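A single protein chain has been omitted; all remaining protein chains appear in their positions.
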Amino acid sequence: MTKELLSLSVNGERHTVAAEPHHTLLEVLREELGLTGTKHGCELGECGACTVLVDGEPVLSCLTLPAQVRDREVTTVEGLATGERLHPLQTAFAEEGAAQCGYCTPGMLMSAKALLDRNARPSREEIAAAIAGNLCRCTGYTAIYEAVEKASARV
Amino acid sequence: MSELSVVGRRLPKVNSWQHLTGAARYADDVVLPRMLYGRLLRSTHPHARIRAIDTSAALAHPGVVAVVTGRDMPEKMGIMPSTQDETALAVDRVRYVGEPVAGVAAVDEDTAFEALSLIRVDYEPLEPIFTIEEALERDDVRIHDESRRANVFKEVHLAFGDLDGGFASADHVREDWTFFEGNTHAPIETHSAVASYGGDDKLTLWTCTQVPHYLHRELEKVLGISRARIRVIATPNGGAFGGKSDPFAHEFAACLLSMRTRRPVKITLDREEVFYAHRGRHPVLMHLRTGVRRDGEITACHLQTWLDGGAYASYGIATTYYTGALLTVTYRMPAYKFDGVRVYTNKPPCGPKRGHGTTQPRFAFETQLDKIAHDLGLDPLEYRMRILQPPGSRTVNGLRITSMGLGQCLEAAGRATRFSERHGQLPRGKGIGVAGSAYISGAGLPIYWNDMPHSAATVKIDRGGGVTVYCGTSEIGQGSDHMLATVVAEVLGVLPEDVHVVSGDTALAPVDLGSYSSRVTFMAGNATKEAACRLREQLFAVASEKLEVPTDRLAAAFRRVYDARDPGKGMSFVEAANLAEARYGVLSAGGSYRPPKGIGGDYKGAGVGPTPAYSYQAAVAEVSVDVETGTVTVDRITTAHDCGRALNPVNVEGQIEGSAYMGYGEIIGEEQVFRAGLHKKPSLLDYKLPTSLDTPALEAIVIETVDAEGPFGGKEAGDGPLNPVIPAIANAVYDAIGVRFDETPITPDKVLAALGKRDKRGEPKERVGPDGLGSTGKRDPKAALRRLTFGTEAREKKRDATTGALVESAPGGPGPEPGTPPVGSR
Partner (left out) sequence: MLRLPRFRLVEPRTYAEAARVLRDEGAGSLDTANGTPSLRVMVVAGGTDLFPNMKRRQFTPEVLVSLWGVAGARGVRANGHVEIGAGTTLADLATDPLLRERFAALPLAAASVSTPQLRNAGTIGGNVCLDTRCNWYDQSLFWRGAEGFCMKTHPQVVCRVAPSSPRCLAVASADTVPALVALGATARVESASGTREVALADLYREDGIRYLSLARDEIVTALTLPGEAGWRSTYVKLRDRNSFDFPIASVAAAVRVDGSTVTDARVVATGLASSPLQVEDAARALTGSRLEDDAVAAAAEAVHKAARPMDNTSGTIAQRKRASRVLTERALAGLRA
């Protein structure tokens, strides 16, 4: 049980944290940085709940070691809004009922943000492909498509 | 309600924002000072006696603080008071692989995990029982010593109307065997609980539960401390679907470990453990015999169900009744007989999953109706429209029907999909199918007998115009917090965003029985409405004096109280509230709801089935079958659902779509299956939750029948819409390839086998499904079956056939009698 210091850039802030070397980015975000917005549903890469962005690309924080993102920028759901301004995805998800229980939502938002950042006007097929690594058990995905489409019109 | 200011509007849920910013605090997000981390040791045997447990090495492991075992809390518990057969952790005996045996608390989770391997359990393996047939037959192997006969957990027999006459007057009688495979809820959030026992000798438990009140009761019983000193806080559930509505081992273990260490203890299950916690859809074998006249009118119906309950009771007694209770509420049925048997097997306990117990017989019934329509040359949708149970009626088993929108649902779904012009007309490989269904808006009776309300709420207005509603409901993603805010806002004339919701906290909120059986909108909605109406009376009384307008002309909306005939004449909500507080003192009122009496029959067993209002729904599924690979693709599901009134259409549509998705998953690939008692697929890779690239296009159509007793006319929307999807898909597959699937799931291998396209040559088959009791298991069940049938008939002789009656199975049960025909023989 020896922790090691590591430096991480998360949501635009530089953090120095002490963490055990075998702890994943997911565990460090939640347990060392208190960023519990990132969720976990399997810890094996089989659900997508723990999705965060690394340099803008969605990855599974449960299968990532902090060492892998040492010199890169990590974005979590807590970093989606800008100051007091919510991201259009957040507003659209609320309006369309795209978050029911809300548990897959942080990961889903991250995948959707990565999509809109590279493709501002995605088709429904492209949205479905972009969130194909995020299981949602509540919505049947329909409201999520509608929300992403709505947000895309506002970005 | 001539005008509604909030109800019916597409507003964001009041609790959305915390979900969307990562601020929502789910159970596993709770972190407390000095908190320990727990893990559970689980049985590696399906059935064994525990000779001894040695925890000394685990306790000596650095970082381990405490270890508890079943003997530390041996009190029997379980969600249904009449069938409590579980203990928090196994005592002396384990009954399924994955059953919790011991709990460890350590300074971190790594250490707790390591310590599990240091606990030595000495097991003496016992012969396991895995199938319904074995469970019925094996008198010599008892999973529970208390079972009266073999491994039968519950046997139910009900009959109504003139069954023999009904069948005699039928022009056509169909008999079908159907098997519904078990499956599980798989919410994305795994179960998690944090317990904190403080220096004040009070225990607080944060847990993702659907039933904080029932859990509260069981904690008192098992832990032996007064409920007055226990506080249960239901955290936002990251999905539940029935899977978080039992009291669970990790909840008790966290509490006891906290009591022993005087430190907070968190136990979060990993994904595999959730498959063992289960309480999901029962595998059910069914035999359904239905008589119809030439025009399709049903003359009699006899349903037999055999439920594979797994190792413990859970809600099983209710589930057993539910497999029979609701078959009568959709279509006219003058005579009905129901025989249900639930057995114990050495597998994780089954319980309630969305549609609780009604999903399986609905599959059997609606696929059979499709066959009857085919036999009689009728359009399956128009046929259903012609035989509808009327609104404002009683069913043959005594259930009161109020609003009834199945006809509108069938019509709307049929119109949207051009069903009748396409059914039977699509090219080979393409198909379209329809089915109808119904569900309850909460059960008519609570799970433990009492005369208290099923739901209660208090509402408080503060001097700044803020409104707080307190209610014991659990927010599981269904939108109950928003529903409470909507009802209060509508009555008091404010906006949902002005309302603070305090829910699921046994110390702060009045009791609501929980978020199960789709009861919350109807029951908590009515309780909350009553509380808010009491406050509105006070507001109107003072406003009436001040404005010199009679109270019956006053209205409240958009944060004003005003003269409905002259809306310019009024005052702000805050002003009215301040005047009222000056007059009455604190502005706080309570309301409660209990379902009316007389909504069901008065026979024994009539407690399951009644509800203040039934929801109705119809689904049309469109499928494509790849006849070379056997893959079934569902292209579109259109579901029309009668929810009475949509308090928030966004949420109602979300429930309809989510139900369609879940039903689709159940028939296309999800299955909770075992090999020698070991779960074959305990992961989200192997248990196939549909992804965005699999899920069909989903269309939701909201039908409003405005129920006279529902809050603003509302009924349920959370469970019912799942039910018709499954038979609609099976019926569509028949339309596509001419093969009847009388079992779930419809997998590619079964499709190929039916089409004769496997490599080990097979003849094409017209149907895939069971042929009777025994076809799903290895053993010949005939002997057990004869015993069971004989027992059934012996008891029936004592029963008044015209009113219908339930007779409990007799202790011991009579022996086999030669010549008694097996169940289901013609």
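The first chain written gets the first letter, and so on, giving A and B; residue counts start at 1 in each chain.
Simple rule for what comes next: a contact is a pair of C-beta atoms (placed from the backbone, for glycine too) under 8 Å apart; a residue touches a chain by one contact, two chains touch by 3 or more.
Keep in mind it's a predicted model, so treat the numbers as computed, not measured.
**Q** Of the residues B:171, B:749 or B:771, which one touches the chain left out of the display?
**A** Touching the chain that is not displayed is residue B:749.
**Q** Could you tell me which of B:29, B:251, B:270 or B:411 touches the chain that is not displayed?
**A** For the chain that is not drawn, the touching residue is B:270.
**Q** Among the options B:29, B:86, B:109 or B:155, which residue touches the chain absent from this view?
**A** Candidates B:29, B:86, B:109 or B:155; residue touching the omitted chain: B:109.
**Q** Which residues does chain A use to touch the chain missing from this display?
**A** Interface with the chain not displayed, on the chain A side: 20-24, 26-27, 40, 42-46, 48, 51, 54, 57-60, 62-65, 67-68, 111, 129-130, 132-133.
**Q** So that we can see where the missing chain sits, which residues of chain B does it touch?
**A** 28, 42, 44-45, 97, 109-110, 113, 268, 270-272, 628-630, 669, 678-680, 682-683, 685-686, 688, 690-694, 748-749, 752-753, 757-760
In the analysis below, only the chains that are shown with their structure count from here on.
**Q** Taking the mean of the C-alpha atoms as each chain's centre, how many Å separate chain A from chain B?
**A** The separation of the two C-alpha centroids amounts to 31 Å.
**Q** Inside the complex, what are the residues of chain A that reach chain B?
**A** Touch residues, chain A against chain B: 1, 20, 22, 30, 34-44, 46-47, 49, 76-78, 80-81, 86, 90, 93-97, 99-106, 109, 127-129, 131-144.
**Q** Considering only the defined contacts, which chain B positions touch chain A in the complex?
**A** Going through chain B, the ones touching chain A are 10, 12-13, 16-26, 28-29, 31, 63, 108, 110-111, 185-190, 236-241, 270-271, 476-479, 650-651, 653-654, 657-658, 660-662, 683-685, 689, 691-693, 695, 697-698, 700.
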